[in-house]
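Just passing along the structure, written as structure tokens.
A single protein chain has been omitted from the complex, and every remaining protein chain is retained in its original position.
Here the chain labels run A and B in written order, and each chain numbers its own residues starting at 1.
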Amino acid sequence: MSEPRVRVRNVSKSFGGIDALKDVSFDIQAGQIHALVGENGAGKSTLVKIITGLQEADRGAILLDGAEIRFHNPMEARASGVLAVYQDPKLFPNLDIAENVFMGIHPKTRTGLIDRKLMYRKTREVLDWLGADLDPKALVVSLSTGQMQFVEFARALFDANEKLLLLDEPTASLSPNETAKLFQIVKRLKDRGVSILFISHRLEELFGFADRITILRDGVHVVTTDMSQIAQGQIVQHMVGRDIKDLYTSQAARAGSDKSQAVLRVEHLASQGEFSDVSFEVHPGEIVGMAGLVGSGRTEIAKAIFGAIPLSGGSVWIAGKQVSVKDPAQMIHEGIVYVPEDREIEGLIAELSVSDNMLLPSVVRLAVAGFVNAPEEARVYDQYTRQFQIKSPGPRTRISGLSGGNRQKVVLSKWMALSPKVFIFDEPTHGIDVGSKAQVHKVIQELAAQGLGILMISSDLPEILMMSDRVLVASDGFLVAEYSRADATQEKIMAAAITGKNGK
Amino acid sequence: MAGQRFRELLGSYSWESVILVFNVVAVVVATLLSPLYLNAFQILYSLQQSMGIASILAIGFMMIILVGEIDLSLPALVAVGTVSFARLSVMGLPFGLSLLIVFAITTLAGLLNGYLIVTFSLPSMAVTLGMMGVYRAVALWIGGYEGFGVDAFQPSYIYVGDTLLAGFLPVSFLVLVFLFALAWLLVHKTVYGRLLYATGNNRKATFLTGHSIKSIIVSTYGIGGLMAGVGAMVYIGQYQSARADNVASILLFVVACIALGGFSLAGGKGRVIGLILSILLLGTIQNGMGLANIPGPVQTLVIGLILIASIVVPAGIGAVGAAVSRAKNIAEKYSASSK
Partner (left out) sequence: MSAVQTPKRHWSVVILKNRVVGVLLFEALIMIVFSIAARKFLTLSNLNTIFLNACILAILACAEAVVIITRNYDVSVASMLALAAFVGFDLIKRFPDAGPVLILVPIAIGAVCGLVNGVIVAYGKVSSVFVTLAGLSIYRGIVTIYAKGHQIEPRDIAEWVRVSVTGHLLPGISNLAIITIVVIVLVSIYLRYTRIGRQIYAIGSNPDAATFYGLKVSRVILGAYVLCGAMTGLSGFLFAARSSYVVPWFAQGLEIQVIGAVVVGGVSVLGGSGNVVGAALGAIVLTTMDNGLILIGTHEVIRQLLYGVAIVGACILDASVLKQVARLLKSSKRLGARR
């Protein structure tokens, strides 16, 4: 076997003390389709960013044709033949497809002006080669997400000097038809000798398509092998196969949930373009976990129930009373609160103090004739900093001065003063140190013990298994499986999330 | 530790402290330039004359800026107010009734601005520029080309802007003090003020905490409109005239006060005390320029330069700080990798 085209050598990267990649190494040959597989947060996207120059590795190196590469931005990477196509299209909506493909590199005539005819013709050629039935003069804003993805491909592929093509979840927004076309294109590139790194969750698509597969788990390289030597079940096992017992030490024995009337019930919920036909229940004292891949619609389901994004259909009952969802203010009043996934941007206001953040939902309730009730707010602050063991220099400190774990605790505590009935957590321990994770888990369990209903969205499978009384699995905008605490395993959940089929 | 506390306070009020220092310097310079300067009446009166109406508008503008928006039509609303007052006075209405009517008009106009911006998600700069034209036309309709002169106004109308208590204290100054006290309470002591800062810094998070961003934003425009009405009330007393082109060039002063007062034009930052200090500073500078007989447009030029400086200097300091910390990071990386 000849010298590999691409060598990833001992690449490590950590963000704020949390390891995204730990000593990852593997090779990609020229003309090889190499699948990169792993859970959310396994490190795949980080690796792609490091290769294309959007991030810098802390340690390790990437070798292209034997020489180490260290790009500073995607343009540099492109000049050396390393191209990436990401999930979220970065296009110019007001311009047409051809302009998007050629932005910054328009072809010129002899007079120095842009040769528009040539530009449209070349775009037409690329689009034809891609098998995309698109008009180069169509404005990008009028395209569907799948079509936009094809424009991204056209942008990456038209000048035919690619050595390494990185595709990050390229089929996520494509129809089966479009996916088939994409696979044809990738095969043609492979025949040309291009190395392809193909990140995907859709394992069944990889068989008969990818040559080799590398599996990452928690930032660590698990295995690299030929696709022909491995079965889907084994892949899933490698993705999630961790010894759960060692990870979470506290496992409060809970009495089980109260089988009385559901505190939250949703039926046939739908939101245009996000999810459809979602029905489930949460009982008082119960923790319902919701697992699924990124983009499966879990956050959208939560936000829609909370009133933050519009519902296009379905009904919501809270403690037996049907509620017409309008906006978060109303849903908070009805007793539902939501702890957002993107804690820093949606859960907190970085420029405000710890106390201001903690009291933002209740500031109106506590107020006296419109004036801020300072003594009461101080009391609330003391109560919750003690109860949740929040380490804060003082109420007036800017919240950006607290650690991630403590910030999350502030986000949790801000809802406590409102005595809600239902708590929706969206990735509650994402990006937090282990110690604080345990504390957050304890809090969630205590809330359940007090009789609240908990819906917990999480990509951390051990966390889901440890905490949940029941596990719902979302896939591509639908709920595809439900497992009881006894039945649920990491493999079953991941399999359901990936295939969209209930594995029972 | 008192020293520690003092340093913390200084740190958080850094901008305002600098402006305070500049204030002291400005007073010293003004006194040196002209011996006429250091006279309580002179200071009070000229401050009132030059910055009185701008200050009132600045209070309204401040609310809108805090939530990250802008309203260019406020000076036009002042003109609507002045000609309305004049017409109502000519019609014989008592001042109290006119006051209510004019305040209602300007506040509703402000609310209209806010409603359009919030309902259609419009860019506030362009829309309020357009509404400025609309309101100027309305003022023209009410006031006609010639406008109104001193004869139009009943004595009660011009009382507020014209009268000096005890021979030296302008009534309008008291109005201003009252408004600033109210503004300070509203912004720093009430729930509403807390929500203004929250909205200005992060609309998404504030929305997800169960507050109505739309109501908050529209209400700031309402306050802006109300302040325009108050400004009109003071104007007719000060100048005893009312024309459609009143206060055509006041916007620059208002914006300069706001920027110099430490307010971020993107919203969420700034304190009332900062605005008060910046108004005092700009008023002193204007007063000094006036006493030194510097021509009008040159004074405007100076105010423009101060505005630019207020915007650029913090951005520059921020950029320098970022560059320094980047250099530090690179240096650390090199020393780490060379080990």
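Structure notes:
The rule we apply is simple: a contact is a pair of C-beta atoms (placed from the backbone, for glycine too) under 8 Å apart; a residue touches a chain by one contact, two chains touch by 3 or more.
Note that the structure is a prediction, hence the values are computed from the model and not measured.
Contact with the chain not shown here comes from a single listed residue; of A:45, A:147 or A:299, that residue is A:147. Contact with the chain not shown here comes from a single listed residue; of B:70, B:191, B:242 or B:285, that residue is B:70. For the options B:78, B:251 or B:277, the residue in contact with the chain missing from this view is B:251. Only one of the listed residues, B:141, B:168 or B:334, touches the absent chain: B:141.
Seen across the whole complex, the unshown chain contacts chain A at 73-75, 90-95, 99, 103-104, 106, 108, 112-114, 116, 131-134, 138-139, 141-147, 173-179, 181, 202, 272-276, 297, 475-478, 499-500.
Where chain B meets the omitted chain, the residues involved are 70, 116, 120-123, 125-127, 129-138, 140-141, 145, 248-249, 251-252, 255-256, 259, 265-266, 295-305, 307-308, 311-312, 315-316, 319.
Throughout what follows, only the chains that are shown with their structure count from here on.
On the chain B side of its complex with chain A, the touching residues are 185, 189-195, 197-198, 201-202, 204-212, 268-269.
Within the complex, the chain A residues that touch chain B are 306, 308, 327-329, 331-333, 338, 340, 345-352, 356, 360-361, 363-364, 367, 370-372, 414.
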